[in-house]
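Next up is a structure, given as structure tokens.
Of the protein chains in this complex, one is absent; all others appear in place.
Up next, subunit A:
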Amino acid sequence: MMHFLLLFSRQGKLRLQKWFTPIPEREKKKIVRDMTTMVLGRKPRSCNFLHWKDLKIVYKKYASLYFCCGLDAEENELLALEVLHRYVELLDKYFGNVCELDIIFNFEKAYFILDEFLLGGEVQETSKQVVSRSIEASDMLQEAEVDNSDYDLELGWP
């Protein structure tokens, strides 16, 4: 199974964190630190796999973002690379040419899409069409709701 999935920028800024096993907050921070230093320190065109403690680390860079996941020792590294790729494709399909800013400003969407794709650290649905369709469906629900809601009338902030 996958233990965690992290998205971080070249500067080491964490953009998304998904943990599939219960890990204390302090330990999470340590893992994030280890992953960013380890992965960002790799030379270009190195292989995409590493060993770290008992886990296999698989990472790949897409534009300015690094996608990095930790797997059990018996997992298939190549397929994990394609899990990352499929997630990128799903984000891309949803946002249309996804970029780092989309994920920053719509972080909740990035999590929702991930939940449709991976659950409990395993692939739930591999079909791009099926996942996109269910995300679309929830957006349609949302659209219907937005029409009814008041405009954002928060005091203090424009």
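In the analysis below, contacts are C-beta pairs under 8 Å (C-beta built on N, C-alpha and C of every residue); 3 or more make two chains touch, one makes a residue touch a chain; residues count from 1.
Everything that follows uses one rule, which is that contacts and distances are computed from a predicted model.
With the options "RALBP1 associated Eps domain containing 1", "SRP54-type proteins GTP-binding domain-containing protein", "Coatomer subunit zeta" or "AP-2 complex subunit alpha" in hand, the undepicted chain maps to the protein name "AP-2 complex subunit alpha" (source: UniProt). Subunit A meets the missing chain through residues 1, 14, 17, 22, 29, 43, 45-51, 53-54, 73-74, 76-79, 81-82, 85-86, 93-96, 102, 104-109, 111-112, 115, 119-130, 134, 136-143, 145-146, 149-150, 152, 154, 156-158.
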